[in-house]
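Let's turn to chain A:
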Amino acid sequence: MEASNLLFVSAAYAVAWAMFIGYFVHVRRATSRARALLDSVNSGSLR
Partner candidate 1 sequence: MAHAALSSTTVTAPRTNRLAMFGWFAFVFLVASQIIAIAISPPDRDMGDLQKILYVHVPSAWMSMLAPFTVLYFSLLYLWKKREEDDLLAAASAEVATAFSGLTLVLGMIWGKPTWGVWWAWDARMTSMLVQFLILVGYLSLRALVDERDRRAQWSAAVGILGAINVPIVYMSVRWWRTLHQIQSSPATVDPAYVIGLRLNAFAFLFVMIYFIRARYGAALLERAAEHALQDAALGTGGSNHGS
Partner candidate 2 sequence: MTGGLSHDWRRARAIAWKDLTSERRSKAGFNSVVALAVTILVMFGFALGPDAQAIRDAAPGAIWLAVLFAGVLAFNRSYQVELDGGALEQLILYPGSRRAIFAGKLLANFAFVSLMLVVVVAVGVILFQVHIPAAWPALLGILFLGAVGLVTLGTFYAAMASRSRAREVLLPLLLFPMLVPVLLAAMEATKGLLGGDAMGDAGNWARLLIAFDVVFFVATFLAFESVIEV
């Protein structure tokens, strides 16, 4: 494969996977944040 083409093809796949992984992390963080908040309220630490 031509060197410059290889660069672009790799960049494309890298960006795609960056989005997938990035969004996954985003959802995980939102979930654990909400979960932590919920647990702390229920355990009374916020009263």
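Candidate selection criterion: all candidates are chains of the complex that A comes from, given by their letters.
Operating definition for what follows: a contact is a pair of C-beta atoms (placed from the backbone, for glycine too) under 8 Å apart; a residue touches a chain by one contact, two chains touch by 3 or more; residues count from 1.
This one's a predicted model, so the numbers in the text were calculated from it and none came from an experiment.
The candidate touching chain A in this complex, chosen from 1 or 2, is 1.
Across the complex, candidate 1 is touched by residues 1-2, 4-6, 8-9, 11-13, 15-16, 19-20, 23-24, 27, 30-31, 33-35, 37-39, 41-42, 44, 46-47 of chain A.
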